[in-house]
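First comes the structure, then the notes that go with it.
All protein chains of the complex are present and in place, except for one that has been dropped.
What follows is chain A.
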């Protein structure tokens, strides 16, 4: 009888055969509060999941960092928790963006991992420290395999994650268009560029050069 393969074997099988989604393609932009209604209408017209009202989300994102020996850059892991509902915590690793200028979108390695709620304590025991945290609240749309989020970023008063007193960071919404796909799917970027064109001139979705933003992680 065929013996069971180990988890490590099936994982490398998924990686080698390119069906493990591990690359994030990303375009970002922003829109003023006063104009966000127009964008919502446009997205409702373009996207798939609009039979009812757009899907909302209200997440707390905590970024944890681990200082590594022999490396200047700390390892960052982002843990997301839904504030409004009971759902598994989501942990995400994001790599450095690729330097290829010809690609229409930002491309970086990405790993998503659902976990039980002990994750923050687990990471703390591993030596991770809190880097920053914020709340993202907004709407999520889908178009094929593309995900579009329109969200408000909210600053947290330390120790008051649930509090209504927390204030928005700015007078605008951040708009993100992303796809997480396996390695080697070059047409994703083009598909996204075409979609981004359709949102102009309401919002200008761009490939953001993180290096130019300076000390940002």
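The rule we apply is simple: a contact is a pair of C-beta atoms (placed from the backbone, for glycine too) under 8 Å apart; a residue touches a chain by one contact, two chains touch by 3 or more; residues count from 1.
FYI, contacts and distances are computed from a predicted model.
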Which protein name, taken from UniProt, belongs to the chain you can't see among "Exoribonuclease phosphorolytic domain-containing protein", "Mediator of RNA polymerase II transcription subunit 20", "Cytosolic iron-sulfur assembly component 2B" or "Pre-rRNA-processing protein"? "Mediator of RNA polymerase II transcription subunit 20"
Residue among A:53, A:116 or A:187 that touches the chain left out of view: A:116
To test your reading of the contact rule: which positions on chain A touch the chain that is missing from view? 1-4, 6-8, 10-11, 20, 66, 68-71, 75, 77, 91, 93, 111-116, 118-119, 121-122, 125-127
